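One protein chain omitted, others in place.
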Amino acid sequence: MSGIDALKFAELDTERKKRTGFPEVVFCQGKKDDFLKDIFAKLYAANGEVLGTRATAEQFEIVKSVIANAEYDEVSRIITARENEKKLVGNIAVCTAGTADIPVAEEAARTAEFFGSFVSRIYDVGVSGIHRLLSKTEILNKANCIIAIAGMEGALASVIGGLVSVPVIAVPTSVGYGASFEGLSALLTMINSCANGISVVNIDNGFGAGYVATQINFLAERGKTK
Amino acid sequence: MSGIDALKFAELDTERKKRTGFPEVVFCQGKKDDFLKDIFAKLYAANGEVLGTRATAEQFEIVKSVIANAEYDEVSRIITARENEKKLVGNIAVCTAGTADIPVAEEAARTAEFFGSFVSRIYDVGVSGIHRLLSKTEILNKANCIIAIAGMEGALASVIGGLVSVPVIAVPTSVGYGASFEGLSALLTMINSCANGISVVNIDNGFGAGYVATQINFLAERGKTK
Amino acid sequence: MSGIDALKFAELDTERKKRTGFPEVVFCQGKKDDFLKDIFAKLYAANGEVLGTRATAEQFEIVKSVIANAEYDEVSRIITARENEKKLVGNIAVCTAGTADIPVAEEAARTAEFFGSFVSRIYDVGVSGIHRLLSKTEILNKANCIIAIAGMEGALASVIGGLVSVPVIAVPTSVGYGASFEGLSALLTMINSCANGISVVNIDNGFGAGYVATQINFLAERGKTK
Amino acid sequence: MSGIDALKFAELDTERKKRTGFPEVVFCQGKKDDFLKDIFAKLYAANGEVLGTRATAEQFEIVKSVIANAEYDEVSRIITARENEKKLVGNIAVCTAGTADIPVAEEAARTAEFFGSFVSRIYDVGVSGIHRLLSKTEILNKANCIIAIAGMEGALASVIGGLVSVPVIAVPTSVGYGASFEGLSALLTMINSCANGISVVNIDNGFGAGYVATQINFLAERGKTK
Amino acid sequence: MSGIDALKFAELDTERKKRTGFPEVVFCQGKKDDFLKDIFAKLYAANGEVLGTRATAEQFEIVKSVIANAEYDEVSRIITARENEKKLVGNIAVCTAGTADIPVAEEAARTAEFFGSFVSRIYDVGVSGIHRLLSKTEILNKANCIIAIAGMEGALASVIGGLVSVPVIAVPTSVGYGASFEGLSALLTMINSCANGISVVNIDNGFGAGYVATQINFLAERGKTK
Amino acid sequence: MSGIDALKFAELDTERKKRTGFPEVVFCQGKKDDFLKDIFAKLYAANGEVLGTRATAEQFEIVKSVIANAEYDEVSRIITARENEKKLVGNIAVCTAGTADIPVAEEAARTAEFFGSFVSRIYDVGVSGIHRLLSKTEILNKANCIIAIAGMEGALASVIGGLVSVPVIAVPTSVGYGASFEGLSALLTMINSCANGISVVNIDNGFGAGYVATQINFLAERGKTK
Amino acid sequence: MSGIDALKFAELDTERKKRTGFPEVVFCQGKKDDFLKDIFAKLYAANGEVLGTRATAEQFEIVKSVIANAEYDEVSRIITARENEKKLVGNIAVCTAGTADIPVAEEAARTAEFFGSFVSRIYDVGVSGIHRLLSKTEILNKANCIIAIAGMEGALASVIGGLVSVPVIAVPTSVGYGASFEGLSALLTMINSCANGISVVNIDNGFGAGYVATQINFLAERGKTK
Partner (left out) sequence: MSGIDALKFAELDTERKKRTGFPEVVFCQGKKDDFLKDIFAKLYAANGEVLGTRATAEQFEIVKSVIANAEYDEVSRIITARENEKKLVGNIAVCTAGTADIPVAEEAARTAEFFGSFVSRIYDVGVSGIHRLLSKTEILNKANCIIAIAGMEGALASVIGGLVSVPVIAVPTSVGYGASFEGLSALLTMINSCANGISVVNIDNGFGAGYVATQINFLAERGKTK
């Protein structure tokens, strides 16, 4: 980025952790290299941990040059770095309809784990083979919150919603073709769910689902502590 | 209708039964009274039976004035008249997600019955209480063809598609509110179904589903005979 | 409803309370009178309490004829009946952008109260006069969950999301005109929120928000108990 | 795919053939190489035959390395492998409006042939030169089911629907430009068809059409046997 | 209309006939009574003839009070008044897919006749019974211009476009339901027509089609004379 | 409004005039009678003047019962009340494409006049008779700001934008039918204008345009004074 | 294209010239090389002239290898070949709003010239500088038909429609960005034009406009001769 120093305009929200209980997270997509290096360094220094989403392998190399113990997961495209281990508490179930939804699921799961939630993965249990999902009912019922991830017709959330007593965070994905319109079909399905207890985040927004699910998981484990 | 005689422009398709195996059907909605009276009389005279869809109670009274044994069903808004009883053959299962979808289901069921198909009704088995549907698996598996009718998120067709070996005709309904956009959400869900064996007709088009299902039911019972 | 007995097709989900922790609720809109009478009577007999949403004053009279102590709220269009008082626990903050959003807010608030949640109402605090919302920060921070309700541009959820540490359930409303497209604009705004911790329910779906918020409120107060 | 083993999450639906009469099929698009190799090998071992759709030439090379007798068709982008020859029964007519629709048509035709249906190809008979289609009426009338494939304005299905007595499966294609909106125009045309006997699958979903048509073709040839 | 005199703001385009060859026409829908009375009177005085479209029977009574020889057609909702007979020249064929499209067709036909074109009406020749249209080929081929009017899937224009050598003006209608989206489906079909020689006017715009067709008809009969 | 006192939730923004230079305005549409009475009374008491938009004649009677000198304009549906006369300064030109756009134009004009701007009305100068607009060029060039109001294809703003040196506020209206989609077409036209100096407000938002235009008019007359 | 011989399925419409007065034209986009070579050769042999649209420079080289005197225009992406010179008759005015619309305009102009029409080019006369268009009024008034080409807000057609007495064929282009939605904005503008005499073809469909304009131009020059 030449001609203007974008960094000087970035208003780092250092009060965020105090206000919301969560540190600021870096959405890496489209960020310039210099900016990325700086912001990761600053956040890591401030919080002793940092999370970046939608990162390319190239961006990870840049981050690694300033944070030696940074790690990268290719599937979820998440960068994490942490000074000290964190104990995982509670239980969030992350479910997908198909294997193509796994990248979004891993973004959700690893986000939740980064923030300190324990995660159960239940993948490839779409409604066209309903027995696969039903065989997991017991595992589902152990969770404090469930993330239901599906593209195409996005029916997974409704079926899960009818099986459990806890909130279901639905994530439409852009998996599909033709009239899936890049996830719009799944988004509409989920927003119109006839099941109760379902709320929806943006298309492919695994991070957002992991964040909300962790808020709920922490409330269930610790109650409202702030 | 004054100033122009619409009836003289109606091109009655008297060859249709020979060409397609099915007599012409009257879509009553918006039809003028005189036109309705005439067209019902002509089709009944030609075929000894007649089917009208989307009819109001007022329109039924008009039809009854020319065809004494005409019958009307308030739920499906269907008018039928028939000289001789017809034996019902085969088996079509008509399923709905909720009770609000029943008018569309009855349009489908009664259309299929009018043409000579036996119909099994399986209503209010939406996916948010999946056990209700699963308890009907045996009945579903006796059908030659299944009609799956649902509004809101429209996920019923996908779940049924995964349970059976016969074609599923999916009918989105305009049941719902907000982002259901008058049935668009259910239509997209069904068109994007991850299950195989599903094809879709227009929103609220119970008649169309009953027609296709009968074509399939007859093929299964009689083979291709034409 | 003549010609077919819709009631015999209604598959009452008597196991729902056991499975999900919540009794079945009646969506009154478009329901026939006889059906309404029966289903309210059956659910009240089974659970000792019953909730109906989107009811007209006429429908309330019908329900009252079978459940003498039923009550109706004109703003939220909610019917409730209950044998014994219920203690309200926890804290859910229900916020609206304008006064026109209050009917949806009351549907959310009264749903949450019916299920047993304590509710704080914070109305008419839209973002175009941001000081109104900021003056309520302390109250907001006492809640286990926040419901943010807004039509038109729907920006309320994002601002609240940045102020608190608990989940925000966003409800777009159909309040507005022109390019609000019956709530689509607010829905898109909320789904695209740049703030974390926000998930979204259908347009005008106050009931859905009250349900999810209660699930979260109970988890925060009681932990996962099932 | 690093960091997570997607394969271990794939829930192979080994009961599918028993439940639906058809083996599981591989949608190759976007599948990782290792996963592709494994899933093809497993399905071929289990069923003695395997079908893959939306495959690239590169993916075929990978499949060939584990299944020596696998074959690839560039037009339809279909991979097939089979231990024993299969006798083709019945008759499905696959029709296209233009030559640009042929890839989708071949996906439909080869899917139907893989499952055991005999296929008649009738290509480039779009409605702007209606005599081309009319000259094929005799061939159309020999089929148990017809697949009508068209992009742009998608009118082919309606015209065919008026000529025959068997079900027409309509496939909108993304062929076109401008206001065809990647197939949306053809999809809407087909869903709104004024002809009877038409049901619709997703844009470019040749596989889905071939699957449904085979279900119907088998019912016509064998009746309901399950 | 109180508080402001709308009439004083209406900029009557008295030069229009000189500039475009056609007098100004009154779109009656939503016009206030006083304004209607005035504008009809002024235009009739100026041109010795006047045409009003989208008029109600009530509006006609108002016009009749100032122009005694005004006539009204209920089907097309057109008001006309004329001092002297006009000889009709050339030939425009106005075709509809169904009988429900006739009101739009009559708006087109009577507009063309008002301006001086001879019109051939060919109604109810939709593509689902293609023989009906084909039997009119000879009549179609006598026209200087063809107007093709259809709702639902709107395929009529494409088939006609392939049969004739003259321009086809396509008019989508709002006839249909569900995914016809008030004529959007037919509009997209017609804009994407694979046939040549087709151009499209607004949904239900019979007047617009009659106007363009007359321009073409006059060019064919008289050549460019201005 | 029973069951809840909406008034107690209305957060009157008494600081607004100090903050923004303009008093709070009442959007009357859908407001309950009691609420209307109270809010008009309070705002009139506080500011010595009050403006209400989108009011019915019935609502005006209610307002009049508490503010004796309130006035109502049927065309714009605006209620105004004022203790002392206000001198009108500067010059805003309000232009419409057709006479059907006048109600929106009057909402804009009367809003601007209420706040203290002088307004020039230039109505029915749509682009299909371009000479009408060109003949007003001199008047246009005297304005500090221009409001361009049009439905249907909404081209007026672009043409005006090319003729003047001052900002043009474009207001799409819902005037039109068919593919005008309730003003969406005009909105898109104006947002995509190839002319410079154009910015757009919501469909039919005459009030919004009058407000912005007044802000600009005051800046031009008084400079930035706050 | 391997595995299937697409060519054998192409149904060359050799009767088209007799039926419609125009020879078949090749839409080159996406056509395979072998197919292109064959179809150009066959059509040239049959008609002594051939027109190809949407061709790449590479495709031209292929065509040139079989038709030595083929010519290519880079701007319009049109290939033409012709045995004998053709006299150009009549007059079609092709107008564009901006210079970016010229490729579509040249497709229209060269199509019209290929078929035998004389063309006047009037480019870069968009409505934001209305004097540019007005200065061409005399040239416009010499044409038998006008093609108005514009992207972005597409207002050009309406202004021209108000200036002339002959039909205006409007072509929306995909020129623009943001809310132009690839030409949808211009399409809606043109379909909703308040001017009379305007009909619309698909986005970027210069060929279609050139074809219709030629039909009209020939009618004006020769009358209806078939």
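Quick notes on this one:
Letters A, B, C, D, E, F and G mark the chains as written, and numbering starts fresh at 1 in each.
Just so we're on the same page, a residue touches a chain if its C-beta (ideal position, glycine included) is under 8 Å from a C-beta of that chain, and two chains touch if they have at least 3 such contacts.
On a predicted model such as this, the values are computed, not experimentally measured, just so you know.
Under the touch definition stated at the start, the shown chains contacted by the missing one in the entire complex are A, C, F, G. Among A:V63, A:A170 or A:L187, only A:L187 touches the chain that is left out of the view.
When the omitted chain is restored, the residue from F:P103, F:P167 or F:G206 that touches it is F:P167.
One of C:V26, C:I62, C:A81 or C:A97 touches the chain omitted from the figure, and that residue is C:A97.
Counting over the whole complex, subunit F has residues 19-22, 25, 91, 141, 144-145, 162-167, 169, 187, 191-192, 196-202, 208-209, 211-212, 215-216, 219-221, 223-224, 226 touching the chain that is not drawn. Within the complete assembly, residues 97-98, 126-130, 134, 152-155, 158-159, 161-163, 176, 178-181, 184-186, 188-196 of subunit C touch the chain that is not shown. Residue positions on subunit G in contact with the hidden chain: 73-76, 96, 99-100, 102, 106, 121, 123-125, 129, 131-132, 177-180, in rising order.
Just so it is clear, only the chains that are shown with their structure count from here on.
The chains that touch subunit A as well as subunit D are B. Counted as hops between touching chains, the shortest connection from subunit C to subunit F is 1.
Pairs D-E and E-F differ in how many C-beta pairs touch across them, and the larger number is found at D-E. Sharing over half of its contact pairs with A-D by residue number, the repeated interface among E-G, C-F or A-B is C-F.
As a whole-number value, the distance joining the C-alpha centres of subunit B and subunit G reads 45 Å. Averaged C-alpha coordinates put the centre of subunit D at 35 Å from the centre of subunit G.
Shown for subunit F are the residues in touch with two or more other chains, namely 129, 178-180, 184. Under the touch rule stated earlier, the contacting chain pairs are A-B, A-C, A-D, B-C, B-D, B-E, C-F, D-E, D-G, E-F, E-G, F-G.
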